[in-house]
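In this view, the complex is presented without one of its protein chains, the others remaining in place.
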Amino acid sequence: MKPALYTLGQLAERLDASLRGDADKPVRGLATLQEAGADQLSFLANPQYRKYLGDCKAAAVLLTAADAEAYEGDALIVANPYLAYAALSHLFDRKPQAAAGVHPTASVAADAQVDPTASIGAYAVVESAAQIAAGVTLGAHCVVGARSVIGEGGWLAPRVTLYHDVRIGKRVVIQSGAVIGGEGFGFANEKGVWQKIAQIGGVVIGDDVEIGANTTIDRGALADTLIGNGVKLDNQIMIAHNVQIGDNTAMAGCVGISGSTKIGRNCMIAGGVGMVGHIEVCDGVFVTGMTMVTRSITEPGAYSSGTAMQPAGEWKKSAARIRQLDDMARRLKELEKQLAAVTSGGNASSDA
Amino acid sequence: MKPALYTLGQLAERLDASLRGDADKPVRGLATLQEAGADQLSFLANPQYRKYLGDCKAAAVLLTAADAEAYEGDALIVANPYLAYAALSHLFDRKPQAAAGVHPTASVAADAQVDPTASIGAYAVVESAAQIAAGVTLGAHCVVGARSVIGEGGWLAPRVTLYHDVRIGKRVVIQSGAVIGGEGFGFANEKGVWQKIAQIGGVVIGDDVEIGANTTIDRGALADTLIGNGVKLDNQIMIAHNVQIGDNTAMAGCVGISGSTKIGRNCMIAGGVGMVGHIEVCDGVFVTGMTMVTRSITEPGAYSSGTAMQPAGEWKKSAARIRQLDDMARRLKELEKQLAAVTSGGNASSDA
Partner (left out) sequence: MKPALYTLGQLAERLDASLRGDADKPVRGLATLQEAGADQLSFLANPQYRKYLGDCKAAAVLLTAADAEAYEGDALIVANPYLAYAALSHLFDRKPQAAAGVHPTASVAADAQVDPTASIGAYAVVESAAQIAAGVTLGAHCVVGARSVIGEGGWLAPRVTLYHDVRIGKRVVIQSGAVIGGEGFGFANEKGVWQKIAQIGGVVIGDDVEIGANTTIDRGALADTLIGNGVKLDNQIMIAHNVQIGDNTAMAGCVGISGSTKIGRNCMIAGGVGMVGHIEVCDGVFVTGMTMVTRSITEPGAYSSGTAMQPAGEWKKSAARIRQLDDMARRLKELEKQLAAVTSGGNASSDA
């Protein structure tokens, strides 16, 4: 795979950007303002990094018109440099592209439907009545369970498991180690012994979803677990049975969502957040890192829990004091009462 | 695989339930009270959902005798509708059943013992001297390490790793991506450099255990890591070396248990809980979600830590105040002293 090579002019054309500088200058990669070399393109998205423009050695920089005025080097002038960087990043991606066709070592059921433009990797397993649409890449060691469906243009890294009856939309990206459709945690307690409840629902995943490495999404207990269009899930996220996630909601790593919880659209859930089951979170909610969400959220906005980090010695004192808080609150109230008595007593005596 | 079909009469017979209604009515599935269609069975377990009985369109509902009085449609009357639902759920499970025998692509060591009624999936690896008992299903891409043993009736999803010397009881279910017997985190620090300690213990897992997707259970450092009978572990749980878990204890997703901690029987550990190492938790303990357990628990009951979620703005104030708590406590004490002085001073002067 030879390295990508574009001219500044070609990149300007792709972005419909205004080019300032040498249209024939070669660009072989992307880098930050501080690290970019003479054949790399850079970008300024965060105003905090404007200070690095002066010493920037990049072939050119993606800039807004306003920032371009303060820069003397070559520039591609665009409305949104970060989106322009996102668009160009794919040109320089060295991720191998798999050839169409079924690898000779793959195991595909006779009644599975695999589009001839799909790529089925080494040792992949496609079970009975599964459907793999056009342009799908199924990495090595992937397992697609019975009757499961992967829509057009999907890309599954090596070693992704889809259980049976999992329906995935178009252009969905799933990283290695993800498990979709596992049996949720359903047990009925009979005199101290847990009886298993079969998980007879499936999983339905919309279009343009991304699912991170080692993330798990359980199948529904009765109805399906539902992941909306454009949802982005980072690594090691745990989505329990019958959770519903609205369109374009994004979750960072290590989030855990308990069963039957329903999350709205365009939410951002930061890393390590945990949510109890059977609650609802409305559209447009931002939950900060490691927050424990134990009740429904009905108003858009930002929510948090947890305590701030301290040196361990000070923390021990704070932690001990928290356990005394109820007592402190009572004593505070008592003081207020006493002081009021003293004050009014004082008044009384001054009256006298 | 054709859809399951039973008559109400057949289901009543299986449950030893009292049938009220048409014994020949066909039932093709299970659904909630709100979603059930005319050929689906439903159930009422949570009194909160009694309000949905009125509009329920189900073929019949699993009800207690008391609830059946308030419902006019067909019913299967049972002592415990939730347990009855759990029992029937397996009839409607579309999980494919694997055929007995070793898949031609599997790799089984010459000296491994595989019962002829067991099913060994595609590309599975069974290493030297491993034993696979009757009725076991080993999914595609599973690895069973040297001398490891899987007891009768076990069901392993595709892509489960058992390292060497892992002993698993009867009827154990393990979801995809689980890793049993990995090398625990054992290192001795020599002048700043970590020296690895070989993990020479194994893992012993009891009967009727369930292990969730991407859960990891490390092998013992010296003796074995021990998981009791009937233990249920959800997804993405981390069990460190030499942990012991008592019979019928259940843990929800994303729990982490540090090395050598010993948990009793019939405990319930909610999602995201973390426990430090070398502690003991007695039988019958319930730990709420995301609690940090830093000491042994010697009394049954419920335990918690963490702070309640707030809007981020209010949370920032709370978090800042927590860091001032020790100071606040001292000032409160000082106030009490001063006020006592004032009060007694006042008394003294009034005495005078």
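A and B label the chains in the order they appear, each numbered from 1.
In the analysis below, a contact is a pair of C-beta atoms (placed from the backbone, for glycine too) under 8 Å apart; a residue touches a chain by one contact, two chains touch by 3 or more.
Predicted model only: the values in this text are computed from it and were never measured.
*Asks:* Which residue, A:A17, A:A31 or A:I257, contacts the hidden chain when the whole complex is considered?
*Replies:* Once the missing chain is taken into account, the touching residue is A:A31.
*Asks:* Which residue from B:L15, B:L30, B:L62 or B:V125 sits in contact with the chain not drawn here?
*Replies:* B:V125
*Asks:* Looking beyond the chains shown, say which of B:M238, B:C282 or B:A312 touches the absent one.
*Replies:* B:M238
*Asks:* Hey, which of B:T161, B:Q175, B:T225 or B:Q244 is the one touching the hidden chain?
*Replies:* B:T161
*Asks:* At which residues does chain A meet the chain that is not included here?
*Replies:* Per the touch rule, chain A residues meeting the hidden chain are 1, 29-32, 35, 80, 82-83, 85-87, 89-90, 92-96, 103, 105, 121-123, 139-141, 157-159, 173, 175-177, 210, 212-214, 230, 232, 234-236, 248, 250, 252-254, 266, 271-272, 289-290, 306-313, 315-316, 319-320, 322-323, 325-326, 328-329, 332, 335-336, 339, 342-343, 346, 350.
*Asks:* On chain B, what residues meet the omitted chain?
*Replies:* Residues of chain B in touch with the missing chain: 105, 107, 123, 125, 127-128, 141, 143, 145-147, 159, 161, 163-165, 177, 179, 182-183, 185-188, 190, 192-200, 214, 216, 218, 222-223, 236, 238, 240, 254, 256, 258, 274, 276, 286, 288, 291-295, 301-308, 310, 314, 317-318, 321-322, 324-325, 328, 331-332, 335, 338-339, 342, 345-346, 349.
Please note the rule applied: only the chains that are shown with their structure count from here on.
*Asks:* Using Cα averages as centroids, what's the distance between chain A and chain B in whole Å?
*Replies:* The answer is 25 Å.
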